[in-house]
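A protein chain is absent from this complex, but the other protein chains hold their places.
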């Protein structure tokens, strides 16, 4: 299991979101509250979009986030208006940089919390589904990376919700063929640098936790003393595996089997998500 | 805070002691039960004596022990009759190989759980106490490494309990001079490859936990089904930061402010320990 | 390109072979003399058989061998009668532990110097050839690991020269289908812990360098002052990417397109090697 965070809004120093909150993602790397594994010390990654470039930067490393000095430096010196961050708890897969999230393809970033049950047996068939032109980009051994490349193969670039639904449908089918009763468990975030799509789904309908933040003006009304909110626009939004801190009125659970879109203008909150048979 | 383990007895595969027990040291690296920090993921180390060599091998690395493949390989393929193992939870000091335990000097190994309060301010004076001939050997930034070299300076080679008492006395004096009310918190193990001395002491007399195993024949009588015990001699003994597993009758708390010696023949269990003014 | 070394003979401290020779493998990691890349700093690995166990230990890490302290410790404290060592120069593939040699499967070890031309395009087809039961063991992204698993699929366990010939034949065929004129360049060593098979072959018949050591009694007659030779049996043999030191009469080039077997009793030096069409 893992913990992740997606930010979109007013450009901020990554530190403001990654380290400063009371129960920050970095704190969650050491002491997560929700989920089975409370320690997410098997690597980490951040991906951010710089104002002047289309392709995001991705920094990943294998040690725990909580003690990584380079992550601390980047958080203290880099601003961004859209970034992903992820702390990893391996469920047995090798701890190596190429297994750390987020994964990148062109301008796209992908990160995942969850697992494909029986991935050991499904991996080969899933990899074979990946477009041969994308195959050389598979560098690691995680289910997450393969899920991303299957979604890319299934049209992520044009229709993210559809591509993720087809990817989920394939996992369900292959899993069932192998006798896995509940093959998929996922919360996923994916972005093209402008919009963020986030998904909460599992075969057993008991998905890992996922939350999105309330509208900034609503939070500001509830907590007028929050310094951070004075400097961010109404458009600012966070999606997180578990709440940063305990403030009431800030965090809203994403319902089971649903997805949302954070985008310029009105966000899309929320729609049903169902795997699409393939 | 950290967790450590010292083994002396019948040569065993390190795996039998490091990984196999129910609540093993490797398990404690992820989920310690006692102590403030429950995660000891800031590096690890093992030191072992090979039959044909006087100087021990020391393997240390900066990532968590629980996911380290090289540690797993060594544990699976190396036998030893005397070894130390340590998993580290940094209290702010850099995570780097030279800050990992055990520390070595010639045939000596040293490992520590605890801290010098106000070490930031005491470090310089403690380092100045170190014999200039030993000074170049200081490679890291931990209190533990400096404590070892102060003890070496104070005669560890000839009189381990006396040297450790003088080291503790110096820490107490320097701490009090700086206005630190309770400067020292330590459980320490030190060995020359034949005998293991272990110490439990803190200025405030509330030292971190420390346990030693009961005589093998007593444990065997209580737990006749333990496979491990069938192959080890009566002389076999473990000292650990916290018990490996929950078996009753196996683990004995080391009393506050005391020390013991594990050695060929009758072990010395236990004597009072008091810092010696210097 | 990489450099490697295979040792079989009287049990020695790894240090005697890895570090002590004049132009040792560790020296070659920094300054190789032969081959295109003179620096082999993209990771390393050693695999050794311990007397009491069937499966070899494998230690691999991503930094340069020349500065790795843990490698130095193992070399100083571990003895073995059969071991492999490898220093890596990546030709673009990720520097990660799972891309370091030797690779292991059960009691087998495999290491490689060379490359499959156009591997980027051949990787998928080669991976598909791997027995689905072996597929989950593919952890990295090197041609070398895939070559090993293809050879395992083609019967390495029963007939190493045949399996390697069929693997080479497959690479040749797939390469030619993709329009790669000279698909394969390899020097390979493979062992089951008792025998070592070594191969020198390339499509263009200009394979990377490979040498085997002369009979110990012949070397002893030439160089009666070599301390190392006093303690090793007549059976002792080394195969290396490039000679350790400049002593005349010690090193014999393995001819192009040939292979040999080092084994208890008479070694098999040398036979022709040709890819077998598949």
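Going by the order they are written in, the chains are A, B and C; count residues from 1 in each one.
Everything below uses one rule, namely that contacts are C-beta pairs under 8 Å (C-beta built on N, C-alpha and C of every residue); 3 or more make two chains touch, one makes a residue touch a chain.
A quick note: this is a predicted structure, and the numbers were derived from the prediction, not measured.
Among A:3, A:60 or A:112, only A:60 touches the chain that is left out of the view.
Of the candidate positions B:34, B:53 or B:127, contact with the hidden chain is made by B:127. From the options C:30, C:226 or C:278, the residue with contact to the chain not on display is C:30.
Although one chain is hidden here, its contacts on chain C can still be listed: residues 30-31, 39, 41-42, 62-64, 67, 69, 90, 94-95. Residues 94, 96-98, 120-121, 123-124, 127-128, 132, 135-136, 138-139, 141 are the ones on chain B that touch the missing chain. Listed here are the chain A residues that touch the chain not shown: 48, 50, 52-53, 55-61, 69-70, 73-74, 76-79, 97.
In this text, only the chains that are shown with their structure count from here on.
Bringing chain A onto chain B by least-squares fit of CA atoms involves turning it by 180°, to the nearest 5. Centroid to centroid, with C-alpha atoms defining each point, chain B and chain C lie 40 Å apart. Residue positions of chain A with contacts to 2 or more other chains are 94.
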